[in-house]
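Note that one protein chain of the assembly has been removed; the remaining protein chains are unaltered in position.
Per-chain residue numbering starts at 1, and chain names A, B and C are given in the order in which the chains are listed.
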Amino acid sequence: MNRLKVELPGLSLKNPIMPASGCFGFGKEYAKLYDLSVLGAIMIKATTVETRLGNPTPRVAETASGMLNAIGLQNPGLEKVIAEELVWLEQYDTPIIANVAGTLMEDYVEVAKQISKSKNVHALEINISCPNVKCGGITFGTDPAVAAELTAAVKAVSEVPVYVKLSPNVTDIGEIARAVEAGGADGITMINTLIGMRLDTRTGKPVIANGTGGLSGPAVKPVALRMVYEVAKHVSIPIIGMGGITTVDDVIDFMSAGASAVAVGTANFVDPFVCPTIIEHLPEKLDWLGINHVSELIGRSHR
Amino acid sequence: MNRLKVELPGLSLKNPIMPASGCFGFGKEYAKLYDLSVLGAIMIKATTVETRLGNPTPRVAETASGMLNAIGLQNPGLEKVIAEELVWLEQYDTPIIANVAGTLMEDYVEVAKQISKSKNVHALEINISCPNVKCGGITFGTDPAVAAELTAAVKAVSEVPVYVKLSPNVTDIGEIARAVEAGGADGITMINTLIGMRLDTRTGKPVIANGTGGLSGPAVKPVALRMVYEVAKHVSIPIIGMGGITTVDDVIDFMSAGASAVAVGTANFVDPFVCPTIIEHLPEKLDWLGINHVSELIGRSHR
Amino acid sequence: MIRKERMKVIEQNEIARNIYELTLSGQLVEEMKGAGQFVHIRVSDSYEPLLRRPISIASINHELEQFTMIYRAEGRGTSLLSIKKPGEEVDVLGPLGNGFPVHEAKKGDTVILVGGGIGVPPLYELSKRLVENGVKPIHVLGFQSHDVVFYEEKFSELGDTHIVTVDGSQGHLGFVTSVLAELQQDFSMYFTCGPLPMLEALQNMYPKKKGFLSFEERMGCGIGACFACVCKTTEQCSVDYVKVCSDGPVFPAGVVHI
Partner (left out) sequence: MIRKERMKVIEQNEIARNIYELTLSGQLVEEMKGAGQFVHIRVSDSYEPLLRRPISIASINHELEQFTMIYRAEGRGTSLLSIKKPGEEVDVLGPLGNGFPVHEAKKGDTVILVGGGIGVPPLYELSKRLVENGVKPIHVLGFQSHDVVFYEEKFSELGDTHIVTVDGSQGHLGFVTSVLAELQQDFSMYFTCGPLPMLEALQNMYPKKKGFLSFEERMGCGIGACFACVCKTTEQCSVDYVKVCSDGPVFPAGVVHI
């Protein structure tokens, strides 16, 4: 028996641990450090139709137990991602979740249609929640009707299951979750970053060139955990949880709150070996909890 | 010239530093540690019409660079606050900002009407944003129309200027801010706590008896700062900023983002002398910045 | 008066498995009045961990301006505390709360001190004071197993000492209550600190005896301002609630609703 195996729509995960989108590029850099086949899955960097060069620098700033980023969805564009990055990733026995972004609804549909045909893309993650791009993105994620419509449009063209990535910057996350479920989403990933800001104390000006950035890291874990807990009450599709996950204990907490798998973002920057380390230590933690299989954790806070 | 003096509606502050509501009780405990007259003002614990015993314990939990609380607005009730706490506070040369809470709109109106008659209450802070009480509170703070209506109702009976305390748990904080300004608010205080959760990793159950709690402390500073910055763009009434303030630098940052004064919450628990310490070091920091008067800081990020 | 001071580590030893004895020195010791008070410790200058940790005062040495605490290194804060070395500093706020009312026991009295696990430490200073006052203490100290037992000798020097372990690996097998049942019953009062079920059992066991119980609760401020640590009171009490940090941590039996 594989104690860590988790089955999700489109995804047969050998373990529930995967790097979060934007914190792992397209895997090449981490592949120099360890074998990517140990990962449950890989969420690749957001892909847009066109090449994007992103925001001006500085793009990151440190905060208490967290960081801000405003990368601006820099990526080589749909064509190159499919022809180069995804093909390169085929050497690993790891399902890819392609993070889809854009400005207009048509952009999302175009990326979803093309990228979902790639052999190793087993699911899409629709990024309706990036706080760092001026138009599109964030608004899709804050209006339930628009979120549902976008989900349905992507779902209509995608050849693989569709997960929608929710923004935490909303009044009622449960409402958005229900909307995307109604729109046909196969799963939810959450949370994207909280909008935040850091100022240079001397000048009074924002440290990040973009002004605001997205807050991630251990600081946001309590917010993320509560949102996963909340959404788990409202939908019956699975959740991939994230937000500050750094240790095995964090994984246990997110799954207890209702996540079926988890993603690790910022922690990769603190320790590039964090994903394999968590995967290695997960079984001992299950022993400590007296639990046979990781899936027994899912939603136990609610029971 | 007093370099730290700030004038706000109803409040003539000898300096822009005050303890935040709920983190300072009614002052008695801190009065044993230092002279409360050094403070710019004091925001007292939320007061409701009736005595409240609050939530079951545990009521607090630690998080990365932050904490969760679900006190549940425990307070001795309007009558006792007026007759005992406020009278006792009269010995100090410090304006009091009374934090007003309740379940129904009538409750707010009743507390506002009575408490605003107290000699040393120079302003009210309408707490439409406490995440820890089941009905009332949080809903007032998330619906612009309701927030405006409540503001107007309180404003109609209050004998002192009215500040409205905003919740960060909303999609569009600017919209709520504009609504309370339109409702007649004299000022805004922000932010209250973010909704969060911590689980006991062994049991999977929430650490806080109430389930969720309000996140505060340095972890939330980037979120608070961005919201102050955002609201400052939308309203012309003054803002009292808070959320994670612990050092003089944090004060500078909040005022740069647009706050006219600031409140210190959680940091009082880490260092009970934090307010007088900040007040003492503020002038040197102004020197370092080459600034004469603290008010020159207000909104300099926007210039 | 409550002070905040960066106190100096004089000595730190692991005296049982994960149980550390830490001696600090500083002027704050002048303010320490009695047994059962606690200090609130900030273990690092980082924002993580953020909150102070409440730890009981286990013994006070006014002459040397030193005090000792005994704690279990368990979570993040106490683990960090346990790696502090002599010469390093620890940020201490204290002394806090109201301790055991030593003078309730009169010269010649026999009293019982019942401690459970990391509830044992404050009883040590208490016992020293009682002995100074000519009171005869009997100690009943419960632990999980032999490897976490501490201070048996020190307590033995002050009076009869019964060790109880849940697994019987040292002293009596079982809980403190089983030993107590076999003890002489002509004591004037009891003092206790430990887990809630133990406090409850004691209170039920001696409904007619005078008793003083020391409580634990999660804390924010530690000084009475934040309402984090409140306990409901019983009907016979005139107030609706008490705060463990400033009204307690020690309360007479029957005050706190368990």
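We adopt the following convention: a residue touches a chain if its C-beta (ideal position, glycine included) is under 8 Å from a C-beta of that chain, and two chains touch if they have at least 3 such contacts.
This one's a predicted model, so the numbers in the text were calculated from it and none came from an experiment.
K.L.:
Using the definition of touch stated at the top, determine which of A:38, A:60, A:105 or A:182 touches the missing chain.
P.N.:
With A:38, A:60, A:105 or A:182 as choices, the missing chain is touched by A:60.
K.L.:
Hey, which of A:17, A:41 or A:71 is the one touching the hidden chain?
P.N.:
With A:17, A:41 or A:71 as choices, the missing chain is touched by A:71.
K.L.:
Among A:12, A:51, A:91 or A:292, which one touches the chain that has been omitted from the display?
P.N.:
A:51
K.L.:
Kindly note down the residues of chain C that lie in touch with the hidden chain.
P.N.:
Touch with the absent chain occurs at residues 44, 46-49.
K.L.:
Using the document's contact rule, name the residues of chain B that touch the chain not shown here.
P.N.:
64-65, 218
K.L.:
For chain A, which positions touch the chain that isn't shown here?
P.N.:
Missing-chain contacts on chain A: residues 22-25, 28-30, 32-33, 45, 51, 53-54, 57-67, 69, 71, 74, 217-219, 246, 266, 268-273.
Note that only the chains that are shown with their structure count from here on.
K.L.:
Strictly by the touch rule at the top, which chains does chain A share as contacts with chain C?
P.N.:
Chains touching both chain A and chain C: B.
K.L.:
Of the chains present, which has its C-alpha mean closest to the combined C-alpha mean?
P.N.:
Taking the mean of C-alpha atoms per chain, the most central one is B.
K.L.:
Where the CA atoms of chain B average out and where those of chain C average out, how many Å apart are those spots?
P.N.:
Centre-to-centre distance between chain B and chain C: 36 Å.
K.L.:
Taking the mean of the CA coordinates per chain, how far is chain A from chain B in Å?
P.N.:
34
K.L.:
Could you say which residues in chain B touch two or more other chains, in rising order?
P.N.:
In chain B, 63-66, 217-219 touch at least two other chains.
K.L.:
Please output the residue numbers of chain C that touch at least 2 other chains, ranges allowed.
P.N.:
Within chain C, the residues that touch at least two other chains are 47-48.
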